[in-house]
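Pasting a structure here, questions to come.
The other protein chains are all here in position, but one chain of the complex has been omitted.
First chain written, first letter: the chains are A and B, and each begins at residue 1.
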Amino acid sequence: MPVFSLLTNAPTFDAFHSAYLVAAYSRPSREGDVFLCVVDPGVGSERAGLALLADGRWYVGPDNGLLAIAAKWSRQAKWWRLPPPPADSSLSFHGRDWFAPHAARLAQQPTARGWLESASPAVGDDWPLDLAEIVYLDHYGNALTGLRAAGLPSHTRLRVAGENVMPAQVFSTVSPGTAFWYENANGLAEIAVNKGNAGQSLGLEVGSPVEVLAD
Amino acid sequence: MPVFSLLTNAPTFDAFHSAYLVAAYSRPSREGDVFLCVVDPGVGSERAGLALLADGRWYVGPDNGLLAIAAKWSRQAKWWRLPPPPADSSLSFHGRDWFAPHAARLAQQPTARGWLESASPAVGDDWPLDLAEIVYLDHYGNALTGLRAAGLPSHTRLRVAGENVMPAQVFSTVSPGTAFWYENANGLAEIAVNKGNAGQSLGLEVGSPVEVLAD
Partner (left out) sequence: MPVFSLLTNAPTFDAFHSAYLVAAYSRPSREGDVFLCVVDPGVGSERAGLALLADGRWYVGPDNGLLAIAAKWSRQAKWWRLPPPPADSSLSFHGRDWFAPHAARLAQQPTARGWLESASPAVGDDWPLDLAEIVYLDHYGNALTGLRAAGLPSHTRLRVAGENVMPAQVFSTVSPGTAFWYENANGLAEIAVNKGNAGQSLGLEVGSPVEVLAD
């Protein structure tokens, strides 16, 4: 059964940072799952709609870079351009009127029949493979980076907001109040404070730079 | 397959403004869809429960006006009075214990069998067809009016909070920071600021008056 996921609280208007979330949060899924992704500063502008098949997962969304990192992180990626929105669709809710019906059809029938293959998307091809910035703060204040933890040696320290943050395997191995980073459940390096709010105590926001300290 | 929708963040306790949201947000649906609507300042009071069939859509909710505008905006509307809540239902959660089971049954079997037809609801019949007020602020700060955009000439200006707001087709045609109004995806005139927060920058709240400027 396919999974539909709409990132409702990804960084508003910010396809760049959201692209790393789309890539990470769609990884623990199965072949045939369908992701409808909409973070769209250009609502109503003329950007294209895209479908992406990446390692067996389908993605549908705008050509603003939002799907670009999911493609980069996959072994196999193939792009299609969606046909234009139907004539009776709203100008401002492409998620509902243009993208969702395509995602729903893919969930029923996973083929790209009738779509135009596309070499690569217009936006996002030049974005970094891993992003050394905070890309998201969850409601506990945990600060997700755009760095895949698998690419960092396990003793790596991260430097954010003027502080060095040590690695730990998981919250309960660190004393309350201490900042640490760990590989989160979706494979990203995430900065957290055990029983605390990392975003507030370190003063982090989406876009805050992260430095990987060689050792 | 029927759609169930519970307006979880409509204006609290405010059936009047919420009624315009129910009417607008239930329009892009299909015949046979069922809407369970609960905004209820009179929880536990003796108001009746109603079912409404409006242009093929079913609505279930309290007789406090919440469904009144959905009926007014439809070509055909028919009302029924629900039987009283079951004896073992809670006094304070009619949404779950009284209305939801009726909505669920309608979704399975769309008939009003056994219900008493009702000429019109007790509340809401005298509410204006279109409401020149802000009825909702979404989490981006977009301010929805109770005015159907289809009834406004396309060059209409709206006056809110002492400022004249020009029409635009969609966000991306307006420079960032500028307030405009447009027909939103559910047909309402909505006041927005491209990449900004209209509610905050104009100081709007639910109930703020909107003036339609003749020209």
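Here is the rule we use: a residue touches a chain if its C-beta (ideal position, glycine included) is under 8 Å from a C-beta of that chain, and two chains touch if they have at least 3 such contacts.
Remember, it's a predicted structure, so these values are computed and weren't measured experimentally.
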Selected residue (touches chain absent from view) among B:27, B:81 or B:96
B:96
Can you list, in ascending order, the subunit A residues touching the missing chain?
28, 140, 169-173, 182-186, 195
May I ask you to list the residues on subunit B that touch the chain which is not drawn?
12-13, 41-45, 90-93, 96-97
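Keep this in mind: only the chains that are shown with their structure count from here on.
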So what's the Cα centroid distance for subunit A and subunit B, whole Å?
33
